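What you see is the complex with one protein chain gone and the rest in place.
And now, subunit A:
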Amino acid sequence: MAEPAYIVTSDSETTGEEKPSTFSEIAIGIDIGTSQCSVAMWSGSRVELLKNTGNQKIMKSYVTFKGNTPSGGVCSQLSHEDEMLSGATIFNMKRLIGRVDTDPVVHASKNLPFLVQTLDIGVRPFIAALVNNMWRSTTPEEVLAIFLVELRAMIEAQLKRRIRNVVLTVPVSFSRFQLTRIERACAMAGLHVLRLMPEPTAVALLYAQQQQQNAHENMGSGCEKIALIFNMGAGYCDVAVTATAGGVSQIKALAGSTIGGEDLLQNMMRHLLPESGNLFQNHRVKEIKRMGLLRVATQDAIHQLSSQTSVQVDVDLGDGLKIWKTVDREEFEEVNRKVFEKCESLIIQCLKDAKVEVEDVNDVIVVGGCSYIPRVKNLVANTCKGKELYKGMNPLEAPVCGAALEGAVASGINDPLGNLDLLTIQATPLAIGIRADGNKFVPVIPKDTAMPARKELVFTTIHDNQTEALIIVYEGEGEKAEENHLLGYFKIMGIPAAPKGMPEINVCMDIDAANVLRVLAGVVMPGSRKPAIPVMEVRMPSVDDGHGWCAEALNRSYGASLDLVTLQNKA
């Protein structure tokens, strides 16, 4: 019987508990980056990266729409540059997935050489590829799924068997809603997500394995080592602080932001052609071509600036528009000063959250495509008080190797030599809580809590005889509720009539090992030990597309009538 191409695991489109498999299939590690992608798996004795038919270990993440059969960067032999100029190629889907059209990241994507249209009303953006002079609409999930189907075919051809379970790496700053979109894309491609691993935690696991091997070789005691991991790719920048010993990587803190090589590129494009934003507004065929040309030229210049101190940019954009300019490294660094400052602040924040002093860091690891940029290496080393950077890892392959290790561990594979006696104790990258105390975000599970986690907080009513309460669940770090990602909401009904402040409303949040979040709410009246109404259990995220509207709509309809406050003496 053929396996269904679409595997829907639940109504909410998220993956549930792992189903017990009849045989121990090793989950494949996949690192889909904003611009590049790689695949690796545990081969029985070590992690091996899989190559495509073009003998590449690192493949470009894009999909080209042509006629009826879109093709991705896995096996496409055409040069990326040519395709990019035509408008038929969609890339950067990792930056667009799960975002609404009011998101600044989506707005910044409007000068990519394909169509990203925003109506600025909080719905998903309109994304389309130019095929035979027609805009063919698509979604980031679809593009990712097409790419994954191609990737899956490549892996299955090499392994000569079907694959199903995968471990994917994701940016630290992804919201849980964005994670469901990644899971959705995998389901569309017939893949089951065993784990979604924040990228630096995958690197941390590889580091844990390396440390364990060193400890074996040196007969060392395997004492605790603290590592700071800085990962900057095209789309995202992530930082993790991990404490490692005996093969266990304990994530102490995570920090992440949507800044990356794409920002460096766009800032440079604006620097080379200040009116570029206006020039490309209408997305005519000629404009798309110009956009592509400028992009390629700028990208080349940035790459060259990693090895040389100045570069000559010489590009003819057509119709007499030419750019002929010498750019030196200082100029590039100045144009992107804010991006680099943000990187520094992420490192400082992560160390602070981990309660680790720079002096106590044993190793500083820099990975990701941007790790080749001298300024990036310098800023990490300087922020870590000039510590020498760790040399034992390939900056482009480390995350996927970590994902492959996690895949083997989570699939229950044993290694007789003990190379898989590993474990990652993950931490929540963002706080999860509810709107209460006015318009505040009150975390129930704080940021950097070890997972699986279960925490609760007690709230109470703000009006006399308030019989209903709205539980609006957010995820993030913002103080005000609306500064965070909305995950879902539900109403508690039938609270017994009582003076305000009397009913105890227990809100409990539970994250299991598969990172599934459940929110439970119950009502207890003082003096009673039994709940006044049945406990409600809601799996989150429960929001769908257009969720940007929901919080506003709730506020408009209910105001503060169903609000809650934290019960101080119970907190």
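Just so we're on the same page, a residue touches a chain if its C-beta (ideal position, glycine included) is under 8 Å from a C-beta of that chain, and two chains touch if they have at least 3 such contacts; residues count from 1.
Everything below uses one rule, namely that contacts and distances are computed from a predicted model.
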{"item": "Protein name as given in UniProt for the chain not displayed, \"RING-type E3 ubiquitin transferase\", \"Superoxide dismutase\", \"Dynactin subunit 6\" or \"J domain-containing protein\"", "value": "\"J domain-containing protein\""}
{"item": "Contacting the left-out chain in the complete assembly, out of A:S276, A:T424, A:T460 or A:N484", "value": "A:T424"}
{"item": "Contact with the hidden chain (one of A:L159, A:A450 or A:A497)", "value": "A:A450"}
{"item": "Positions on subunit A where the hidden chain makes contact", "value": "17-18, 20, 223-224, 245-248, 250, 409-410, 412, 421, 423-425, 446, 450, 452-456, 506, 508, 510, 512-513, 520, 522, 524, 526-531, 535, 571"}
